[in-house]
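Removed: one protein chain of the complex. Kept in place: all other protein chains.
Up next, chain A:
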Amino acid sequence: MNPNVVPRYELLDHHGNSVTEQHFTGRYQLVFFGFTHCRVVCPTALTKLSTVLDDLGPLADRIQPLYVSVDPDRDTPEVMRAFLEADHPRFLGLTGGTEATEAARTAFRVFATRKADPDDPDGYAVPHTAVTYLLDTDATYLAHFPDVLEATEIADRIRELCGTSAT
């Protein structure tokens, strides 16, 4: 139990279903926050995490990868679904209204702020922290992985935390 992170969310998945953190109990949750218009951080992180899941083999079947939007104005369930199914099909997208996504972000202590960005077609970006969270099977915080960790380090940590040693 980490008193600093109490992961709670009440969002829509990219199929339009209402979900909370309790929806996935019985499985581990691998949670990353971002936005589909992100040009560098999210593609890099999602690719890395997909590699991690590939590396985990059968253990990955016990893990639900989640990509939570910090840009709900643009990231509708439909947008999230199209983005993820095209490039990061392991992930389920979560989004919602401004209040709901902010509540989720606050619960996970994720930083995100809307900034003007002349290179973006809509004129803004949402810089955010690139931390990946691992929730236990009871939807409590188990660990987090900062962006500086390599895919192999994350995979090793997940095996260790989920009770499956590397072969």
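A few notes on this one:
The rule is short, and it goes like this: a contact is a pair of C-beta atoms (placed from the backbone, for glycine too) under 8 Å apart; a residue touches a chain by one contact, two chains touch by 3 or more; residues count from 1.
Here, contacts and distances are computed from a predicted model.
From the set "Linalool dehydratase/isomerase domain-containing protein", "Peptidase", "Sugar ABC transporter substrate-binding protein" or "Rhodocoxin reductase", the protein name that UniProt assigns to the chain left out of the figure is "Linalool dehydratase/isomerase domain-containing protein". Only one of A:L30, A:L66, A:L94 or A:V131 touches the absent chain when the whole complex is considered: A:V131. Within chain A, the residues in touch with the undisplayed chain are 2, 4-5, 109-113, 115, 127-129, 131, 146-149.
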